[in-house]
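A single protein chain has been omitted; all remaining protein chains appear in their positions.
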Amino acid sequence: MAMMKSVPDIHGRFGRFGGQYVPETLMPALDELTRAYREAKVDRAFHHEWMGLLKEYVGRPTALRQAFRMSEQLGFPVYLKREDLNHTGAHKINNTMGQVLLAKRMGKHRIIAETGAGQHGVATATAAALFGLHAEIYMGEEDVKRQALNVYRMKLLGAEVHAVHSGTRTLKDATNEAIRDWVTNVRDTFYVIGSVVGPHPYPMMVRDFQSIIGREARRQFRHLTGGLPSHIVAPVGGGSNSMGIFYAFRNDPVSLVGIEAAGDGVETGRHAATITMAEPGILHGSLSYLLQDEDGQIQPAHSISAGLDYPGVGPEHAYLHDVGRARYESITDRQALAAFHRLAEWEGIIPALESAHAVAWVIQERDALSRQGAKVLINLSGRGDKDVDAVATYEEGIARDDG
Amino acid sequence: MAMMKSVPDIHGRFGRFGGQYVPETLMPALDELTRAYREAKVDRAFHHEWMGLLKEYVGRPTALRQAFRMSEQLGFPVYLKREDLNHTGAHKINNTMGQVLLAKRMGKHRIIAETGAGQHGVATATAAALFGLHAEIYMGEEDVKRQALNVYRMKLLGAEVHAVHSGTRTLKDATNEAIRDWVTNVRDTFYVIGSVVGPHPYPMMVRDFQSIIGREARRQFRHLTGGLPSHIVAPVGGGSNSMGIFYAFRNDPVSLVGIEAAGDGVETGRHAATITMAEPGILHGSLSYLLQDEDGQIQPAHSISAGLDYPGVGPEHAYLHDVGRARYESITDRQALAAFHRLAEWEGIIPALESAHAVAWVIQERDALSRQGAKVLINLSGRGDKDVDAVATYEEGIARDDG
Amino acid sequence: MTANTAIRNAFERARHEHRAALIPYITAGYPSLDHLEPLVQALEAGGADLIEIGVPFSDPLADGPILQQAATEALAAGVKVQQILDRVAALRVSVPLVFLTYVNPIYRRGIERFIEDSHRSGIQGLIVPDWPWVEMREAAKVSKRHRVAMIPFVAPTSTDAHLHNIRSAEGFVYTVSVTGVTGARTHLDQGVGGLVARIREQVKIPIAVGFGISTPEQARETGKVADGVIVGSALVKVIRDHPDNPIEAAQAFVGSFRNALETK
Partner (left out) sequence: MTANTAIRNAFERARHEHRAALIPYITAGYPSLDHLEPLVQALEAGGADLIEIGVPFSDPLADGPILQQAATEALAAGVKVQQILDRVAALRVSVPLVFLTYVNPIYRRGIERFIEDSHRSGIQGLIVPDWPWVEMREAAKVSKRHRVAMIPFVAPTSTDAHLHNIRSAEGFVYTVSVTGVTGARTHLDQGVGGLVARIREQVKIPIAVGFGISTPEQARETGKVADGVIVGSALVKVIRDHPDNPIEAAQAFVGSFRNALETK
């Protein structure tokens, strides 16, 4: 297996993807951020403080263990990397601890963030509280409704939550609004982006912060089994948890499988399967794949899972797809929902709906994976407490429609 | 400091407290359980499997770290033991993993449990799912309402939830109903009790399973500070998280402080401050302190926190109170609520309302603790996600009353 | 007359009549405290050999829904232990009376005081479902002194060691016919005959069977193997279902059980 080339280049390019497509007002801020991050990255004190927080506050390393009943049901060993065990319930906090620490280092007192499922908003509000910084979170009105628990959590943590009423009222529009805030308050404000998206250096920086997942998982998996998994499966929204687990394995003989949300089904047009469509475009600061029409107008994404309900994806995923290092598949709402139940019943773990997409793909591919003698590692990116209400409501809806 | 005597004795007595006050139908089951537990306790394979599950599934050891902003606000160092980081969100799972493992070892296929806040129910349902056992959970109708999220979680995990309509419709009555079930189905059913209450061997067994908290905390605290805390503060419902953290420190020169729920205020009679009242009595299988009237009728407990809303307490706490090894204080609903907000804003941690009682006491005693140069370790027994709805509702109520 | 004697005589009288003794249960204070005296008299008139009077407890964990409900209503109406003692002391009745209650009301009053007060009110025995034999060490001496029998339980799950332990007991053995709580059942555990036989090998006092006996037919069948038959929930249900004439209904109901026991 050839070594993967080191990306991004100094222009923030992953092959042809990435870049910095933001208003000129922000360009100096991106340069400042790039410099500050490069310095922090090689600063032992920074690394030490961040790792200390991950261990003593976030609760890392997160567990990795075989899911025995699931393995038995499917006929091949399945392992779970338990990002749901992190403080606040998802992998998002790995990144926000890093970025907010950087914000502090840069002397920024005001933190803003966009959020979809609310996990990134909660994780940002949490990090901001811990350092006594003021946080304002943008969240689409739709998501404010379907992730009410997380909205209240953000407020409890002292953050202001702005419901965004424009556009599709989901993550895409929350991101637009956060960028508008940043353009306006760029001098004293640090924008904490929640996934491997946005202009350079964000996709690289978020990947680096999240790659703790894969570094731990690689060590734990080898310790547990003496070898490597044959497949690593992770859900892909913006792509941060998947990139976080993939990265450490990029030069290993391991299949990397990213699972997108097929919503009602890719054929219905109501989905969020950005890489499956593979149409390049530019949104929120970088060139990647996008859901868009022939004029380049962004198309609304659809997924039961607020965290996957985004018409873009990180540029490094576009690159991995382009060069063939990772494959991308998609899973419908119904499949994800079924997997949500299966994992709860089999393993006593209620997964985030996002994570349930990865579980669903492994269930769907059981025959093929079994034939290959697969050893599958799933990145369980978050816990499902935030989704319990929405699932109950959705299933009442299905019951009515079917009944 | 004199070494504490080893309790309980072979009759299950902690001094005069404890014992086995259950229908004769259950006595053989208690003997069987006592034997099975004694065997398991000295069986390396059992210990190994349980510890493996705690590490690889539950996510232990849980973090311990100084709460820097809280320390700064209060003027003395405060440390948090993070039981909220456990899988399912509270310390309860340490115990259910142990008991369900024991149930499996004893060949019991049916699991029952009572639950108040729902945390023990979720933790039991989780452990049962993991081992493919059938679980039925009894929960007071009142608690079913105020902890709706946890009810749905139990169902997702495949457990049956029985709402209990008798008596005060809270934990006490759920426990009665669970005991009635056990009496009826004693031959194939394992009753997983959720705190250090009930007939011998439960108070001992649950203490042993929970004492992992204190063993970890003692090691972590010494590693972090080179010494021991001056005070350990923990909320007391049935008393399992507090006993779990106290136990490893029982022979150390450390003040052990248990915090009960004062509800509307101990003077109003609407509270759950069992040890503060210190009236001995027998309920749910053991002799301990009880909220009761002059005829020994059990009085309803009152607390905003479902997990503390219980008119009894574990017999070992009664003993520690009796011999003066631990002290017990109480905190009102309003104080707990204020502390719930403070911890979220200061540390980015939304505590369970139960745990917020311990935080509130430390805030209340800031002057005295500061004068003593205290180093306080709080057992953060659980996370507050389950309480977010109830707090919002309650605060709307307060706002109406005050407005 | 010692407690032992009063209870023993009741069983012996029945045995002379070649039938099992009939032991009905009522909850004191249900439907009201004023019903206690007429109900006791009606039970006696209906043919009871021994009467169990329930002292209501807030958390009756060995009881099914019917008895829970009766206790809950009695307590809600404000019934107190002292009132029950006073009323019982004033009863004119010739069959022996025993209390059925839970351990906490006894412990709370003081074990010795409760037993003493019960004795003064004319109570011959105590039945306490959540007070197992091995926990009664302290009570045993006091009860002997006051000639109040502490009635031992035996369940289908009981061990031989337990049967051995209760050889010193007085009064009678309360045999629980099924694993479970009180309450009417449509059929009983097949094994009750075997269980009674097991007890007889070890224990010399009379053996009564209770929990779930709800029809005269069941009582008759049980009476073939046991020395006494206890009827609780079914009787309380009859009282509940006849709010206008509970006394007459109770008497007729108990009478039908007495008839069944006399029919061979």
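The first chain written gets the first letter, and so on, giving A, B and C; residue counts start at 1 in each chain.
One rule holds in what follows: contacts are C-beta pairs under 8 Å (C-beta built on N, C-alpha and C of every residue); 3 or more make two chains touch, one makes a residue touch a chain.
What you are looking at is a predicted structure, and each value in this text was computed from that prediction instead of being measured.
The absent chain, not drawn in this view, touches the displayed chains A throughout the complex. Per the touch definition above, the residue from A:G89, A:G281 or A:P351 contacting the chain not shown is A:G281. From the options A:V7, A:V22, A:M154 or A:A360, the residue with contact to the chain not on display is A:V22. Of the candidate positions A:H109, A:K155, A:R180 or A:R366, contact with the unshown chain belongs to A:R180. In the full complex, chain A contacts the hidden chain through residues 11, 19-29, 31, 166-167, 172-173, 176, 179-180, 183-187, 280-285, 287, 290, 292, 294-298.
Just so we're on the same page, only the chains that are shown with their structure count from here on.
The chain with its CA mean position farthest from that of chain A is C. Chain B and chain C have CA centres that are 37 Å apart. One inter-chain figure worth recording: chain A and chain C are separated by 67 Å, centre to centre, where each centre is the mean of the chain's CA atoms. Among all residues of chain A, none touch two or more other chains. Contacts with at least two other chains are made by no residue of chain C.
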